[in-house]
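A single protein chain has been removed from this complex, and every other one stays in its place.
== chain A ==
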Amino acid sequence: MLPPSLLRLPLRLPSSPSSLSHLRSPIRAFTTTSLNLQKHFPPRLVIPDSDIEENFLKGSGPGGQKINKTSSAVQLKHLPTGIVVKCQETRSRSQNRKLARKTLAERVEELMLGDEARTRVKARERSRKKASAEKKKRRKYRALEEAKAAEGTEGGGEGDGDAAVEMEKDTIEPGKGG
């Protein structure tokens, strides 16, 4: 089960199917305003049928009249991400199918969030490293300048320090559910 905290995540997910093809790639940062506005909206991810493979959980051996199963477990696989969920909550297969779809949508969201958060964490790490490297360099440069032995220049990285601060404000921690 998903941690309850995850369900409350203030997030609005794109519902157009095409957006799902980008699941693996990092998703652009959500702005702080949209986070606040969408706070009370439930997850809205709709997974297109064509992205789902449903497995009929046939036990081994014969089926039909020869065996009288009580299991109506449903297993769904989200093809773009390979996420698999199984549901055997109720005695009704069609009910389990609905529940499984819901869980699958949540898992996919979770993955997207995870990716998002990871991307941000990485970006932050990178900019921190860059920033400290920068400091070191600046120190070095100063020393070098002082030594009047200027060699090459270090460009870019200017806005990185600021970006890192921005990131920290709205970084979403990855969910722990599995």
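We adopt the following convention: contacts are C-beta pairs under 8 Å (C-beta built on N, C-alpha and C of every residue); 3 or more make two chains touch, one makes a residue touch a chain; residues count from 1.
Definition applied: contacts and distances are computed from a predicted model.
Of "small monomeric GTPase", "Dynactin subunit 4", "S-adenosyl-L-methionine-dependent methyltransferase" or "Geranylgeranyl transferase type-2 subunit beta", only "S-adenosyl-L-methionine-dependent methyltransferase" is the UniProt protein name of the chain excluded from the display. Think of the hidden chain as still there; on chain A it touches residues 53-56, 58, 61-72, 88, 91-95.
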